[in-house]
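Shown here: the complex without one of its protein chains, the others still in place.
Residue numbering begins at 1 within each chain, and the chains themselves are lettered A, B and C in the order written.
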Amino acid sequence: MYSDKVIDHFTNPRNVGEIEGANGVGQVGNAKCGDIMRISLVVEEDIIKDIKFKTFGCGAAVATSSMVTEMVKGKTLEEALKVTNSTVAEALGGLPETKLHCSNLAADAVHDAIKNYLEKTKV
Amino acid sequence: MYSDKVIDHFTNPRNVGEIEGANGVGQVGNAKCGDIMRISLVVEEDIIKDIKFKTFGCGAAVATSSMVTEMVKGKTLEEALKVTNSTVAEALGGLPETKLHCSNLAADAVHDAIKNYLEKTKV
Amino acid sequence: MKRIYLDHSATTPVDPQVAELMMKYFVDYYGNPSSVHYYGREVRKALDEARTQVATLIGANPAEIAFTSGGTEADNLAIQGAAKAKLKKGNHLITSAIEHHAVLDTCKHLGKNGYELTILPVDEEGIISVDELKKAIRPETILVSIMHANNEVGSIQPIEEIGKITKQQDILFHVDAVQSLGKCSIDVKAMNIDLLTISSHKIYGPKGVGALYIRKGVRVSPLMFGGAQERKIRSGTENAPGIIGFGKACELAGQRMESERAHLTSLRDKLIDGIMSKIDNVKLNGPSGSKRLVNNVNVSINFIEGESLLLSLDMIGVAASSGSACTSGSLDPSHVLLAMGLSHEVAHGSLRLSLGMQNTDEDIDYVLEELPKIVDRLRAMSPLYTKTSC
Partner (left out) sequence: MKRIYLDHSATTPVDPQVAELMMKYFVDYYGNPSSVHYYGREVRKALDEARTQVATLIGANPAEIAFTSGGTEADNLAIQGAAKAKLKKGNHLITSAIEHHAVLDTCKHLGKNGYELTILPVDEEGIISVDELKKAIRPETILVSIMHANNEVGSIQPIEEIGKITKQQDILFHVDAVQSLGKCSIDVKAMNIDLLTISSHKIYGPKGVGALYIRKGVRVSPLMFGGAQERKIRSGTENAPGIIGFGKACELAGQRMESERAHLTSLRDKLIDGIMSKIDNVKLNGPSGSKRLVNNVNVSINFIEGESLLLSLDMIGVAASSGSACTSGSLDPSHVLLAMGLSHEVAHGSLRLSLGMQNTDEDIDYVLEELPKIVDRLRAMSPLYTKTSC
């Protein structure tokens, strides 16, 4: 059902955890629907220097979370905002049909964290 | 489906044919319903001296015809009239449920032949 | 005793390759295909492959196949399901007098429950008239159900012609192809078929498995509710080994079709010619030549009754079937033979010999040798037969 890449990211998830001194934090989903993704990141000079995730959810949810952190780490905010849920799914070699909606929100979580960073720095 | 006795009587039917100088002939059934039994017999001094059958019908029809000829041959008419379709079926070790009605008319054919004999001799 | 099986239209043996494959899914890969784990995933993959194998044989897409428990369920799902789903559009159904009971009795049931039913007659060869079909169509006609090849007399219906008409008039077209699968080429797209019934145990696959092809976009209401398998069209834990076996049987049938058609046609014609020349007072039921299913022989042998013929054949090791009332499970002989205009008497004496992959020329020789003796013996016993009747 899952591609090898999904299984790889599920088994050895990259960048798990929470960054103590994060300057941007985002969260999407809720426990009721079965998926929560939390992203914390450190932005320096418009570049995502560090990023970590914590995820409650199925295999797809964990794998997309892991994949998105790899995809945006070291990128500018502008580049990171171009990464969408579907580009994440693509990078993983596709996801099962039933997983495309509810479990594929990792890019949204990153965008949410960037928004949080931007709001904070605006102030 | 059929008992060994039925198969035996079907494979080696007793008393097949038509008696040239029969003094009683009976027939039941019709080709439409798929079973016809014709009995011809020779009665001498109230005793069935000879009997033969011809039957168009299924295995049960043939076997009951054969069996009934054996059962009544040498018997008095009174005794022969006591042989019923169900005693024939019993003598064969039973018949499949679906065969109990339409294909089990051999005793009726014998009775019909006896009636025919009695009518003839009355005249 | 040598045994010769000539009842392939009733059911076929399972091909050893198919049986072996199924075995694997009984004892090794036995998971529920809905499961997330290894056992489920392995089965899911094999099911997907089976779906493709089945679809390929009839020119469909895998997503258009819904697996069922057999031809009967597929016929019921097609007809009950389409009738229900289309009730807003109309309530008139058309079928033929020679359909299998799975179609005919389902249509008759609907005919007593709010639907209107037209049952088309057939000619003496067992073929419907396309003109009569055209005339039967009404504005409220929602479904035409006509079988591809008849299971008793092997008559092949003008499916392409019907498909053009139903397509033009936007009426659903269901075809029962249980007997033709693997013997006639079927292309649901080219033939404009919306719903097609097939069954595994007639093509050397296991019993208890069938499929309904449902053209993309066509809706049928389910017969059963439950775990929402087969895209909710057919709930119930998938009979995975059965389906996988059916898939393999379809693959093999596709590979063998051409050579089997030649093999069966040659045996069939030899058998028909032999019977007609060796036995008097015999009638071939159904058409001859290309309008006849390649493996079907059906004759009426006058003055004798079908079941006693079958018993006699069985005693010499030959397995066959008959349309006699005694074997039809009802009080009347075959509705197919009656619809073709045969009298009850003649219908009672019908004999179907349906050929298969394993049959040989020697089998036919044996039957042609023995059958006349049996007929003689039974006729000698028959009150209907006199030597002069020929």
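Everything that follows uses one rule, which is that contacts are C-beta pairs under 8 Å (C-beta built on N, C-alpha and C of every residue); 3 or more make two chains touch, one makes a residue touch a chain.
Computed from a prediction, not measured in an experiment: that's the story for all the values here.
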Options C:16, C:114 or C:217, residue touching the unrepresented chain: C:16
Identified contact with the non-displayed chain, of C:209, C:250, C:342 or C:371: C:209
Residue of C:75, C:194 or C:251 touching the missing chain in the full complex: C:75
Candidates C:31, C:126, C:274 or C:287 - the one touching the absent chain: C:31
Residues from chain A at the interface with the omitted partner, ascending: 2, 7, 10-11, 13, 16, 27, 31-38, 54-59, 61-62, 98-99, 102-103
Positions on chain B contacted by the hidden chain, ascending: 1
Residue numbers in chain C that touch the chain omitted from display: 3, 5, 7, 10-14, 16, 19, 22-23, 26-27, 30-32, 34-40, 68-73, 75-76, 100-102, 105-106, 108-109, 199, 201, 206-209, 223-228, 235-242, 307, 310-311, 313-314, 317-322, 327, 329
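Everything that follows uses one rule, which is that only the chains that are shown with their structure count from here on.
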Pair joined by the larger number of C-beta contacts - B-C, A-C: B-C
Centroid distance [mean C-alpha coordinates] between chain C and chain A, Å: 56
Shared-contact residues (touching 2 or more other chains) in chain C: none
Junction residues of chain B - those touching two or more other chains: none
